[in-house]
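Removed from the display is one protein chain of the complex; every other protein chain stays in position.
Entry: chain A
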Amino acid sequence: MNPFTYSSATAVEDAVRDNASHEGAAYIGGGTNLLDLMKENVARPTHLVGLNKLPLTSIEPTPEGGLRLGALATNADTAWNEEVKRRYPLLNQAILAGASPQLRNMATNGGNLLQRTRCYYFYDTATPCNKREPGSGCGAIGGFNRIHAILGASEQCIATHPSDMCIALAALAATVRVSGPRGERTIPFEDFHRLPGTTPERDNNLEPGELITGLDLPAKGFEKNFSYLKLRDRNSYAFALVSVAAALELDGDTIKDARLALGGVAHKPWRDQEAENLLKGQPATPETFARAAAKVVESAVGQGSNNFKIELARRAIVRALKQAAEGSQHASDVFLNSNP
């Protein structure tokens, strides 16, 4: 860990200004990922702008009938929020499938979007990693890549995005609100995270110095028919090998609207609108679900140790859609073990 200075901001504009005035500055919220990265010498900020005093912790209705999640509301407070539980139970389930209670109590919503990959090579400075050190190579390609991407990877990087919460946000088509040196703007969730391409060092499309201030959920929450299914190596405190956020709007047995997003398979939350289109207007049957699943994994490529993820993802999509159609999942106050 390198020496750094610290300041604490009480207003968004001050935070942005403070950040811009320090070369190599970083924002810090809950610090649940950044501190680890600093201890491992993966992140070496020279200045930290503390955000926890910013007035961004509220969860409030939007004029459009949706819900605005403050960037500094904790993951725990968001999951337990009555409106989230009632209207967006998919988000409740996804958040509770991630990390541990202790981490969720510290981790913020904005920070959740910005957590870095858990690729072993990214964390170990003794190995090459194009994301950590552009141009140094990729240790995971040809190495141990059981947890790596099967969709949208590049020759430079096969890392995956680790969040559970973001998979639900992708399925719900949230909007990210940001503030930066050039003012405020909004980014559709789908456009927030990036595929690695030739610039794997960039996880997302934030401009330098931009700060996430909130997340807007649209009015439609798919509160009746949804499923968050997470497959992993142990029942808690493990990142997804494959996770699926499935949400359906049903008219009788016919699918009116559908959302499908996957975690653990790509450099970003992987929402597949083509697969969603294959579901819309179709009967909610195993055959329909299988067609959508086949579409998602159509372009999947294994790296060796992670080849199994392709079949696992296909099966998980079918199961998640089936659970969503049955309406068998509910928001939980206590995280009941819903692991398959």
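Note that a contact is a pair of C-beta atoms (placed from the backbone, for glycine too) under 8 Å apart; a residue touches a chain by one contact, two chains touch by 3 or more; residues count from 1.
One rule holds in what follows: contacts and distances are computed from a predicted model.
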Choices "Spore germination protein KC", "Branched-chain amino acid ABC transporter permease", "3-oxoacyl-[acyl-carrier protein] reductase" or "Xanthine dehydrogenase YagR molybdenum-binding subunit" - which one is the UniProt name of the chain not shown: "Xanthine dehydrogenase YagR molybdenum-binding subunit"
Full-complex contact with the absent chain, from A:I28, A:L231 or A:A245: A:L231
From A:N109, A:T127 or A:S179, residue that would touch the chain that is not displayed: A:T127
Touching the absent chain when the full complex is considered, from A:G30, A:G139, A:G180 or A:G263: A:G139
Contact with the hidden chain (one of A:R118, A:R194, A:K220 or A:H330): A:R118
Interface with the undisplayed chain - residues on chain A: 1-3, 41, 100, 118, 120-121, 123-127, 139, 142-144, 146, 231, 233-238, 241, 308, 311-312, 315-316, 319, 337, 339-340
